[in-house]
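Working notes, structure below.
As you look at this complex, bear in mind that one protein chain is not there, while each of the others sits in place.
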Amino acid sequence: MLAFTFSQLAQQVVSGLASGGIYGSLALAIVLIYRSTRVVNFAQGEMATFTTFIAWSLMHHMSYWPAFVLTLLIAFGGGVALERVVIRPVERAPVLSVVILSIGLLILVNGLSSWIWGSDVKSFPSAFSTRPIRVGGVAFSIQDLGVIGVSLGAVALLALFFRFTKVGLAMRAVALNPGESELVGVRVGWMLALGWGLAAALGALSGMMVAPSVFLEPNMMLSVLLYAFAAAVLGGLDSPLGAVVGGLTLGVVLNLAGTYVGFVGSELRLAVGLAVILAVLLVRPAGLFGRTVARKV
Amino acid sequence: MRTKLSLLIAAAAAAVAVAASAGVFGVPGVTSSSILIGGTAPLSGEASSAAAVAKGADGYFKYVNAHGGVNGRKIVYKYLDDAYDPAKTVEDTRQLVQQDGVFAIFNTLGTNNNLAIRDFLNQQKVPQLFVASGFTAWGADYRRYPYTIGYIPSYLSEGQVYGRYIAKVKPKARIAVLYQDDDYGKDLLNGLKKGLGSRQGLIVKAAGYDPTSPNVDSQVADLRQTKADTFMIFCFGKFAIQAYINVAKLGWHPQIYVNAVAASTNLLGLATVTAGAKTTTGSISIAYFKDPADPSWAKDPGIQLFQKILKRYVPGGNPKDGYYAAGMASAFTLVDTLQKAGKNLSRDGVVKATANLNEANNPFLLPGMVVKTGPADHFPIEQMQLERWSGARWLRFGGLVTAKS
Partner (left out) sequence: MSGRLAWSLRLAAVGVAAAVAAALPFLTSDFLSFQLARMGIFLIAIMGLNILTGYTGQISIGHGAFMSIGGYTTAVLASQHGVADYWTVPLAGLLTGLVGLAFGVPALRLAGLYLALATFGVAVATPSIEKRWEGLTKGSTGISLLSFHSNHWLYGLTWALAAGLFVLAWLIVRSRLGRTFKALRDSEVAASAMGVNPAFYKTLAFGISAFYAGIAGALYTIQNAYVSPDTFPITLSLYLLIGAVIGGLGSMAGLLAGAAFVEFVPIHASGIVAAISPFDLNTKSAGVPSVLLGLVVVVLVLALPDGAAGLLRRVGSPLTRRLYSRPP
């Protein structure tokens, strides 16, 4: 191993944060669905990839920002429609049915992406400059900062939305107690659909943010998914801020483990991701930011 | 009565089918008018862009068939989807050999996929021809596996060419290597060491990455710290582009070498757009096939033939995708081999012919290249040429070079 240098450490931390931003942004979408419907959506990554492909197609006909906004709207509409048509019937079914259904969606949407757009690698324009910035010996790009910034911005918006809007409050109520919410007049079904719509839009946002650096192809998010799960679990499955912080932490931990723990090297990162999931679930199942909920009988 | 008749017809049909698969001459897959060849390709799943190799080969066979076939026989190429999963390759290959009765397996894609069927095919004495993978063992293990032969230069010899070139032009280089952590990347790395010979110490650091990881940022940052002035990218597809982007981001200005599989004009074009021409220009790689995306071949008869075949026989084929050309090149060599094996085809005869190739007219290979094998040389393509990225396209330089694995 090379001699330890501060600039190496700093660079690994910074590039870990950049990768962590990617994990966190997908984790955010996963958390949002969990928060509003108590389901983990295994198809979240594939939905994000699919909507990013839609943006890619739109960008052949219009400039970046209109395509960006239109994609978010399409994703939102798609998410709502998906909940209404596919998830609704299993709303009260056991967890297993919903997990299987989302795995079915994962396979289906992944297939659709490569059916429609082919499996070649495509470049995707960035909303931010990819120009490098160097501070001391450490380099990063505005794109990296942008990914993290957008995720944190989304977290702040979500917090405002859940705290100060009526709809947001209703969504929280539904997540905590669907039965009683219904009694007080909240339209439970639509709140759940709204949760899926928001998550799909966040997924699209994540896809459009990360595609410039990991490149667009049908399996773009498949390799991110495990890390996104680990990030979400680490932060606490129901905390949006936790998802982003969990992602950033995970990115840094993976980089440092890969660089300084000889046994891990660069090959065992997936195993480290798995170990993080297991360790957090066993030691503190609610994650860093999640609330511990007593098990109901 | 009626049932009896239909039974009789069914029996006759079955008999014909058996005869067809067993072949008129008792050679599986061969009839007086056709030769059945089988193979697998990732038509679905993560590696599906490489399926163009099989589609290109199929297009070439159709072209040959339209022009009279091989010794009066038409080639029927049946390729099945293995989704790049070796267990599926095994199942597909058993089907091709045991149910469809193919004459030979040809152009199966992927190192593990071919490893999975090599023992079976050799035990069954079914030729495993022109494997679409540069693993060194295809040519090196010919004594133990006489029915198996590779095609493209081994990754080991490709690495060797880079090593020898660096040792010559920059004997004091500091080399950093990013490699895919599997047989493919390790073969390239070992070749590089072999090519450097006594100068192996020039490699200051080699970092591997798992092909299932999302990016290679951390590895490149680590390699950057070594202050190396030479950077080897032994990657696959998008990881090569990511490596370029990271080099640019980190303000690193090494001489970059990028292995042939990751150096298509398409990919380097993407890398140039995203990482900037300053970073990619001057990159060095090797070539052995003509790259249809390179405009300088536009008037070349080989590439014109390629375009014609693609348009006519491969619906939806991308005229700039080098995988199709690679498929056509190996199909050309197979046709050549079958021709040499003569009118009385046998599996052993074809295997013998593959060990006796001397093909100087393959239109899809670089000018001057000869596909040559001998009793003790089972590496069909061993020549290649260095090339340098101009910022828009590859420019070949120096003559053809040869590396023995």
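Just so it is clear, A and B label the chains in written order, and each chain counts residues from 1 on its own.
Convention: a contact is a pair of C-beta atoms (placed from the backbone, for glycine too) under 8 Å apart; a residue touches a chain by one contact, two chains touch by 3 or more.
Everything quoted here is computed from the prediction, not taken from an experiment.
J.: Touch as defined at the start, partner being the missing chain; which of A:S114, A:T130 or A:S213 qualifies?
T.: A:S114
J.: Write down which of B:A51, B:I175, B:A228 or B:A287 is the residue touching the left-out chain.
T.: Selected residue, touching the omitted chain: B:A51.
J.: Spell out the interface residues on chain B facing the chain that's missing from view.
T.: 42-45, 48, 51, 81, 83-87, 90-91, 94-95, 98-99, 112, 115-120, 123, 181-183, 210, 212, 316
J.: What residue numbers in chain A mark contact with the hidden partner chain?
T.: 38-40, 42, 86, 89-90, 93-97, 99-101, 103-116, 118-119, 218, 226, 229-230, 233, 237, 265, 267-271, 273-274, 277-278, 281-282, 285, 297
As a convention for this text, only the chains that are shown with their structure count from here on.
J.: Show which residues of chain B lie in contact with chain A when the two form their complex.
T.: Its residues touching chain A are 44, 46, 48-49, 181, 205, 207-210, 212-215, 217-219, 221-222, 224-226, 237-238, 241-242, 245, 248-251, 266-267, 270, 273-274, 318.
J.: Mind pulling up the chain A residues that touch chain B in the complex?
T.: 2, 5, 7-8, 11-12, 15-16, 18-19, 22, 111, 114, 118-121, 123, 130, 132, 134, 139-141, 212-215, 217, 219, 222-224, 227, 254-255, 258-259, 265-267, 269-270
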